[in-house]
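Have a look at this one before I ask anything.
What you see is the complex with one protein chain gone and the rest in place.
First chain written, first letter: the chains are A, B and C, and each begins at residue 1.
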Amino acid sequence: MTGTTDIRVRYAETDQMGRAHHRHYLVWCELGRTALMRDSGLSYAALERDGVLLPVARVEIEYRAPVFYDEVVRIHTRVERVRSRSVEFGYRLTRDEDRTTVALARITLASADTDGRPRRLPPPVRDALARLAPPERPSGEESR
Amino acid sequence: MTGTTDIRVRYAETDQMGRAHHRHYLVWCELGRTALMRDSGLSYAALERDGVLLPVARVEIEYRAPVFYDEVVRIHTRVERVRSRSVEFGYRLTRDEDRTTVALARITLASADTDGRPRRLPPPVRDALARLAPPERPSGEESR
Amino acid sequence: MTGTTDIRVRYAETDQMGRAHHRHYLVWCELGRTALMRDSGLSYAALERDGVLLPVARVEIEYRAPVFYDEVVRIHTRVERVRSRSVEFGYRLTRDEDRTTVALARITLASADTDGRPRRLPPPVRDALARLAPPERPSGEESR
Partner (left out) sequence: MTGTTDIRVRYAETDQMGRAHHRHYLVWCELGRTALMRDSGLSYAALERDGVLLPVARVEIEYRAPVFYDEVVRIHTRVERVRSRSVEFGYRLTRDEDRTTVALARITLASADTDGRPRRLPPPVRDALARLAPPERPSGEESR
């Protein structure tokens, strides 16, 4: 399942090159995954209140085309893989106007307790995330 | 007593007008006051660990001249007034190169407990801040 | 005329006090005024392409109550006053859930050319903004 969230590039997100500064894409991906989780009944705000933190452990992002002030960017988010202590999301960002892919990303979140120590994802959370992931492929077949 | 802190405008702080975006001045003032407090033996990090939060309650800022990427800005900070539950800081921001005043600000912090409820400033904190403030003027005389 | 724009507090906008950091309110106000202008046929993106910059010259903001991650904040924006080289906007920010006023602000933009020098607002822009402002009061009456 792929969730989609639209954001409009804010003036405050531009830099003097006249485009959105690259750090903001990480924030947009964060919006994409929290929206996807919310739609699946997993409120990130509620998870934190229950003592489950999901800090970002790894980011890989490829910027394909700049985006500009006031443009609408669509964030396509999906769960790529769920492990016992982490979950990996995949993202494709497109410019709404012409459907161009402007960025591709993979972001891994690690499950931690409120002291920042690794902890297993609680089973209901893990299951909810797994339901969003593509079906397991038979072993031997590469996932991408 | 006036503390001074220098910052260099970051690329990420510019916007497409080619100048530092106005929101960052609030961050620079925050650096100015935490540096002034640190120099006076008041660690803001330690205050928070002791349950004293100092959220911003009021900001007044006048932008006089733009500042640009890579320029050094000097933040002159002083305590203007200490009350039982709040403290007001005054700021003058100058461009290091030509001493131009680029902004003037007044920012009030309110003392709160960890649940966000108003609380009195602990006496040692209040005293330390008061030592940084200009001497009390006789009543009837305007403070500025 | 008052425009309203809703934003949802982003995780990236929180700070370790657990609330939205105060600088982001300036960004939200920016969203409020560009939305109001867009609704009135004034695209800020187009203005800049025509060589009219509107940098922020003054901010006054009072923070009344904290806002938290994932809360929806409604930004009520109106034009307070239009002058030949500046325009002042007034803002009321409310928490959507309980209608509490969480902040009040007044922000003045100064009209500048692409070199940052003051310039008069082009008459069509001035008129469009003036149509959004409350009617002039007879002289002698205070504006607020």
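What we mean here is this: a residue touches a chain if its C-beta (ideal position, glycine included) is under 8 Å from a C-beta of that chain, and two chains touch if they have at least 3 such contacts.
From a predicted model like this one, the values you see are computed outputs, not experimental measurements.
Mapped onto subunit C, the footprint of the missing chain covers residues 11-12, 14-19, 21, 23, 69. Taking the complete complex into account, residues 16-17, 19, 22-24, 26-27, 48, 53, 55-63, 66, 116 of subunit A touch the chain not shown.
As for the chain not pictured, it touches subunit B at residues 10-12, 26-27, 30-31, 34, 43-45, 68-70.
Simple rule for what comes next: only the chains that are shown with their structure count from here on.
Among the chains in view, C has its Cα centre nearest the centre of the complete protein Cα set.
Rotation angle for the C-alpha superposition of subunit A on subunit B: 180 degrees, rounded in steps of 5. With centres defined as mean CA coordinates, subunit B is found 35 Å away from subunit A. Across the assembly, subunit B contributes 16-17, 19, 23 as residues in contact with two or more other chains.
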